[in-house]
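Heads up, one of the protein chains got dropped from this complex, but the rest are sitting where they should.
Note that the chains take the letters A, B and C in the order they are written out, and that residue 1 is the start of every chain.
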Amino acid sequence: MGKTATAKVDLTKVKPYGDTLNDGMVQLSFTLPVPYGDEASEAAVILAKKMGLDEPSVVYSKDLGIGYTNFIVYGKCQHTVDYTSIKVPKIEVDVMDRLECEKFIEENIKRDVVIVGACTGTDAHTVGIDAIINMKGFDGHFGLERYKGIEAINMGSQVSNETLVAKAIEVNADAILVSQIVTQKDIHIKNLTELVELLEAEGIRDKVILVCGGPRISHELAQELGYDAGFGPRSYAENVASYVLTELVKRKLV
Amino acid sequence: MGKTATAKVDLTKVKPYGDTLNDGMVQLSFTLPVPYGDEASEAAVILAKKMGLDEPSVVYSKDLGIGYTNFIVYGKCQHTVDYTSIKVPKIEVDVMDRLECEKFIEENIKRDVVIVGACTGTDAHTVGIDAIINMKGFDGHFGLERYKGIEAINMGSQVSNETLVAKAIEVNADAILVSQIVTQKDIHIKNLTELVELLEAEGIRDKVILVCGGPRISHELAQELGYDAGFGPRSYAENVASYVLTELVKRKLV
Amino acid sequence: MKSKLNLDPKIIDSARSSAARIAQDMQKFIDRHTTVSTERTVLRLLGIDGVDDFDFPLPNVVVDAIKDGGGLPRGAAYWIGNAMIQTGLSPQEIAERVAAGELDIMKLPTVSAKEAEEKIMPEVKKSLELIKAQTEKRNNYLETIGEGKQPYLYVIVATGNVYEDIIQAQAAARQGADVIAVIRTTAQSLLDYVPYGATTEGFGGTYATQENFRLMRRALDEVGEEVGRYIRLCNYSSGMCMPEIAAMGAVERLDMMLNDALYGILFRDINMQRTLVDQYFSRVIIGYADIIFNSGEDNYLTTADAYEEAHTVVASQFINEQFAVLANIKEERMGLGHAFEMDPNLENGFLYELAQAIMAREIFPKAPLKYMPPTKYMTGNIFKGHIQDALFNVVSIWSEQSIQLLGMMTEAIHTPHMQDRIYALENASYIFNNMRDLGEEVEFKKDGIIQKRAQTVLKDAEELLKEIEKDGLFHTLENGKFGGVKRPRDGGKGLEGVCVKDEQYFNPFIPLMLGGEK
Partner (left out) sequence: MKSKLNLDPKIIDSARSSAARIAQDMQKFIDRHTTVSTERTVLRLLGIDGVDDFDFPLPNVVVDAIKDGGGLPRGAAYWIGNAMIQTGLSPQEIAERVAAGELDIMKLPTVSAKEAEEKIMPEVKKSLELIKAQTEKRNNYLETIGEGKQPYLYVIVATGNVYEDIIQAQAAARQGADVIAVIRTTAQSLLDYVPYGATTEGFGGTYATQENFRLMRRALDEVGEEVGRYIRLCNYSSGMCMPEIAAMGAVERLDMMLNDALYGILFRDINMQRTLVDQYFSRVIIGYADIIFNSGEDNYLTTADAYEEAHTVVASQFINEQFAVLANIKEERMGLGHAFEMDPNLENGFLYELAQAIMAREIFPKAPLKYMPPTKYMTGNIFKGHIQDALFNVVSIWSEQSIQLLGMMTEAIHTPHMQDRIYALENASYIFNNMRDLGEEVEFKKDGIIQKRAQTVLKDAEELLKEIEKDGLFHTLENGKFGGVKRPRDGGKGLEGVCVKDEQYFNPFIPLMLGGEK
C-alpha cells in the first residue's frame, strides 16, 4: 500500500466513505419544528430521503421542550461527485518568504510599497488583519510591518469604507487589505461590495490591488465580489505580500 | 407563549430550524475518498448541493492521511416535509401495568400464558431480551418472569431459529419473542425472515403471536418482515405483555 | 479555609490595596465629569421614554437640547426640575414638547439648584421604588420557585429577532439553562442612543431595547414558573449607552449585566474618559438594583496570549472589584470575568487553567465569578470543540465557579443554533453532576506545577498593579497593557459627549442609590 488508498476509487463518481468504499455513509443533525415522537422521526427520515440518503436511520432524537425535536441521523448518500472535473480558482503566485519579498522589491519595484489595511464596517475583529500586518505577525510568521520596502498602515477595527478609501487616496496606496470576520446575515458581502463601488466611484479601483480576507472568504468569492484576491484561514503575511508584489509588477503599477 | 412555539410553523412544509424559522440549517459530516485540499472541499460543497443544501459551507476539513478527507459542513436544506400527512403504524394497545396484566389473564384467559424468548442466530446480546423477560427487568420495570399467569422461558443467546421453533412447539408457546441487536450488513433481517419461514414451514405461524425487538427494530419494520409487532428502544415488559395478552384474546387464541 | 494553592495572603492584600488606590485615583476624575449618556440615564430614570418622529429617543432629544444650549455641566436633572417648576408639566410631557419643538427648556427662567432638586425628588423616589419593587419580585421568586445550582448554566441567544430569541430562550430554560443572555446586535455598542420598541432585525445579536427586555423578562418568568426555577436574564450595560441600559435593566428586572469600561475601550475603541465616567453611574444603578455585573477580562485573552498574559486578567479583576466597591456593589454581585483560553495544544495546559481558576476562586471567595469558555482556539471542528468545552466544564466544577458561560461547539462558525445550545447544556449538566464534589476531594502537590503556576500569576498581577498605581490607569491603557491593545486617552468614540460638571451640578440618583438600604 502506498501513501494513498485511492487506487480503487472511481474519481468521476465519488461517494462518501464510512467503512466500505462507496457505502455513502453520512452523518446529519438538525432540528425540526415538530413535536417529539414517532411522527417527528418519520419526518426526519422523509427529509433525509429527499436529500438522497438511502436507509436513513434516526439514531437519536430529543424533545427540545417547545414542540421542536432535534435529530441525529445516519444514512447512505446516493449522490456522486465527479472529482476529476473540479477546478477551483486559486491565487497563482509563487510564494516568497520575507527576505525574498524584500529582494523582489529592491530588484523589481525600487521604491516603498504602501499597503493600507482595515477591518471595515462595524466589525471589530482585528486579530485577523493584525496577523497579516502587525510586526509580530501570527504563528511565527512576521507581519508586513516587518518587511523592508513595505509601508503598512493598519487602521484597526470598525473603519468605515469611506474612511478607508480616503486614507488610501491620502497615502497613495498600492494595495488595500480588508478584513471581514462577522458574516451573520451576509453582512460581509454587503460591506465588501460597497467598498468596490466606492473605489469605482472615486475612479481608483484600477490603481490599487484590492484584497480581502477572513475565515469565510475564499479566493473564488473575492473574485465574484470584484476583488483581485481573497485569503481564507491559515493565510500569512508572506502569502499576501508575494501576491501583491507580483501583481504590482505584472500590472505595471510600479 | 405556550408550551410549544409552533404557532407560526406551516406543518405541511416543515424545514430544519437553526435559529430562524425555515432557515433550513443542517449539519453534516462525512468522508470522501479524495485527497485533502481545495478541490476536496469543493467536492464536498457539490455533494451538499446535490443533497439540496443551499449555501453549503465546509467549516472544517481534515486530511485523513491516506488520500481521504473528512468534512464538517453546514448548509440550508431546501427540501420540506409534509408533517400533516405522516402516519406511523403503531402498536395499538392500552398498556396495562403488571397487576392489570395479571388481572386480565385471570379474567380473560384463565390459564397460564406461555412465552418463549431468545436472542437468535449468532447474536450474543442478551441484555435486551433479559430486560423484557428476566425477573429483575430493567429500569425499575419487572420482567415477564415476575408476572403471575405468565410462564416465560428465556433461552438466552446464540439460539438457532431451529432450536427456538422446536422449543416453542415443545412447550406449546402462545408467543415468541426474538431479540436482534447486531444489524451489521442487515444480518438481523436475514435472521428474522428465516424464522418466519421456519414457522410457516412448521405450520404454526398462525398459532403464535410473533414479536421481535431491538434497538434498530420498529413496529413498521417488524410488520414488513411478517411479525405481529416490533419493539424498539425503551420498551418494557408491560408493553410487551399488554400487547401479547390483548392479541391473544383478540385472535381467540386463548 | 487554607489555600489549596498555598497563595500568600500578603500578596493578595498588597494587590488589592494597589487596585483600591488605582480606582480611587480614577474616581477623582470621574467625580469631576458627566456625559451625555449619564444625563440621558437621569432622564430615563425620571420616566422619560419614547421616540420622536424620526425614531430618535426622547432622552437624546432632550439631552442634545441641553447640550446645544450649553447646559450639560449643570446636569439634566436640574433642567428638568427647573422646567417642571416653570411649566407645571411632568418630565415625560416636557420631553414630548421639546421633541415637538414646542418647548425650549434652555430658554426658561431658572431656579436654584436646590429648588430644582426638591421639585424632582418625588419623581426620583418613584423611580427608586419601581426598582426596589423589582428587586423584591426577584427575591420573592428566588424564595418561592428557587434557582439552579451553581455554577449557573448561562447561555446566549442571538438570533437578531426578539421573538425567535424567546423561543430559543424558553427551549434552553426547559433544557436546564439558569441564565439567558441576549447578545446585542453587532453595532449597537457604537450607537449613542438606545433603540426603541420590539425589534426583529439584528446581526449576530438582538437590539437591547426596553421593550425587548420586557418581552424576554415576561417569557423567562413564565418558563421559570413552569420549570420551577428562576431564570436570570442578562444583557449588556456597555458601549456608548452604558448607564442608560443599566437603568433599563434595573426597571425591567434584569439580573445580570455585562458592564466593563475597559472592554469598550479596548475592543470597541470607545473613548476611555467617556466610558469610565459612564461606568460609574451604571455600576451605582446596578448595585442599587441588586444586579450582578459581569466584567470582561476574558476578552483580553482573545487578543493576547492566555498563558503569557494571565496576570493581566487578575490585575483587571482587582481593579474591577475596587470600582465596584466605590459604586457600593456587594461582593456577592461582583461577577468578575476570566476565561479558559489557552491553546489546546499546550502540554499540561489544563493544569494551568485549573490553577488559575482555583486562584480566582480563592482571591474572590464570595464573588459570583463569570467563567468564559474557549473561543479563540475553537475551530470548525465541532467534535473537538465539544470536548474543549467539556474540559472547560471540568475546570469549572472542580474550581467551584459561579456563572458558567457555556461553550458552544459551533463557536467558530455561527452564533448558536438551537441544537448547539442544547448540546452545550447537556455537556455542562452531565459533567457538573458526574464530578459534583471533585473540588472537595482533591489536594495539590506542594510546589507542584499547579501551585507554582497560581503563585506566579498572582505575583505578576501584583507587580503589574503596582506599576499601574504609579502610572495611572489612563496611561496604562495608552501603553497597551491589557489585551495588547493600545488606546490614546483622547482617541476613540464619544469623547465629545464628556464634560466637566459645574458647581451646581447634581445627579439626584447617585446619593440615594449609594445610601439607599440594600
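One rule holds for everything that comes next: contacts are C-beta pairs under 8 Å (C-beta built on N, C-alpha and C of every residue); 3 or more make two chains touch, one makes a residue touch a chain.
Keep in mind it's a predicted model, so treat the numbers as computed, not measured.
**Q** What are the shown chains that the omitted chain is in contact with?
**A** Computed over the complete complex, the missing chain touches A, B, C.
**Q** Of the residues C:P122, C:G448, C:P488 or C:P511, I need the one that contacts the missing chain.
**A** C:G448
**Q** For the chain left out of this view, which of C:E426, C:E463 or C:E478 touches it?
**A** The missing chain is touched by C:E426.
**Q** With respect to the chain omitted from the figure, which of C:A171, C:A304, C:L391 or C:L477 is a touching residue?
**A** Of all options in C:A171, C:A304, C:L391 or C:L477, contact with the hidden chain holds for C:L391.
**Q** Touch as defined at the start, partner being the missing chain; which of B:V127, B:A166 or B:A201 qualifies?
**A** Per the contact definition at the top, the residue touching the missing chain is B:V127.
**Q** Pick out the residues on chain B that sit against the missing chain.
**A** Against the left-out chain, chain B lists 29-31, 62, 64-66, 68, 70, 122-124, 126-127, 130, 156-158, 182, 184-185, 187, 215.
**Q** Against the chain that's been left off, what residues of chain C make contact? List them.
**A** So the residues of chain C touching the missing chain come out as 344-351, 381, 383-384, 386-388, 390-391, 394, 409, 423, 426-427, 430-431, 433-438, 440-445, 448-450.
**Q** May I ask you to list the residues on chain A that touch the chain which is not drawn?
**A** These residues of chain A touch the chain that is not shown: 1, 3, 5, 17-21, 25, 27, 57-60, 62, 72, 74.
In the analysis below, only the chains that are shown with their structure count from here on.
**Q** Between chain B and chain C, what's the gap in Å when you average each chain's C-alpha atoms?
**A** The mean C-alpha positions of chain B and chain C differ by 50 Å.
**Q** When you check chain B against every other chain, which residues touch at least two of them?
**A** Within chain B, the residues that touch at least two other chains are 3, 5, 17-18, 21, 25, 27, 57.
**Q** Name the residues of chain C that each touch 2 or more other chains.
**A** Touching at least two other chains: 167, 170-171, 412, 414-415, 417-419.
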